[in-house]
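Quick one: the structure is below, questions incoming.
Missing here: one protein chain of the complex. Every other protein chain is in place.
Chains here go by letter, A and B, matching the order in which they are written, and residues are numbered from 1 within each.
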Amino acid sequence: MKFGIVVNEGPYQHQSSDSAYLFCKAAIEKGHEVWRVFFYHDGVNNASKLTEPPQDDRHIVNRWSKLNEEHGVDLVVCVAAALRRGIQEENLAKGFRISGLGQLVEAGVKTDRLVVFGD
Amino acid sequence: MSDVKKFMFVNRKAPHGTIYALESLEVVLITAAFDQDVSLVFLDDGVYQLKKGQQTKGIATKNFSPAYRALEGYDIEKLFVEKESMEARGLNEQDLLVDVTVLGSAEMGELMDRQDVVLSF
Partner (left out) sequence: MLHIINKSPLTNSALDSCLRVAQSGDILLIEDAVYAAASGNAFEGKMREAMGRFKIYVLLPDLEARGLADSIITGVSPVDYGGFVDLTATNKNCQSWL
């Protein structure tokens, strides 16, 4: 099955990034495809390469980048939400791309299930 | 994208206190531009998004409430408000900015069941 995921909250502040990531991992382990993760609202902060958590904590941003690298998951950051919050091409972590809201609609149209994580 | 799916946007949050209502509206407009079947649902505090007479000058934020009136121009005509949520807030249809279809909880639940994609903000 083909999954689309929406993440609406920033990393570390809210559990939704963790829940979404663990869902993606489990889906891939079960042989499903995670076609796209769309980051909206404060979720765009998941894409900041300036993120530096303490060493004993999980690195939420790098975890997403790895998901892109190893499983080809398309990581899309909403442009309007990103610009509002200071996320731009120059501070975008590896594997993420900035694009329009149409990519969210496309995820709804082209996947079998769209699962939303947020507050 | 030739496939048309039934998209439902569930708004359960009040406007202004958080950005969800405004950013939800942005997705709704884009979805309609993609020629999808769009329904908007207002539940719980989401009903307050449609309250007439919102004035945001004093809080120095954008008053996006007139945008609900513009939805019709984007062929978004399926706006549903849950009766129980509206009544619990002491509101009636005359208090709302736009024409809506008022549904009871059970009818609303059935409508949700029939959707392909449900997005809530």
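In this text, contacts are C-beta pairs under 8 Å (C-beta built on N, C-alpha and C of every residue); 3 or more make two chains touch, one makes a residue touch a chain.
All of these numbers come straight from a predicted model, not from anything done at the bench.
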Based on the whole complex, identify which of A:19, A:51 or A:68 touches the chain you can't see. A:19
Using the touch rule from the top, list residues of chain A that touch the missing partner. 1, 3, 8, 15-16, 19, 22-23, 25-27, 29-30, 32, 112-113, 115-119
For chain B, which residues touch the unseen chain? 10, 12-13, 43-44, 82, 84-85, 105-106, 108-110, 112-113, 115-118, 120-121
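Just so it is clear, only the chains that are shown with their structure count from here on.
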Taking each chain's centre as the mean position of its Cα atoms, how many Å separate chain A from chain B? 25
Under the stated contact criterion, what part of chain A meets chain B in this complex? 6, 8, 40-41, 80-81, 100-102, 104-106, 108-110, 114, 116, 118
Residue ranges of chain B touching chain A (in the complex, touch as defined): 1, 3, 5, 7, 19-20, 23, 26-27, 30-31, 33-34, 36, 116-117, 119-121
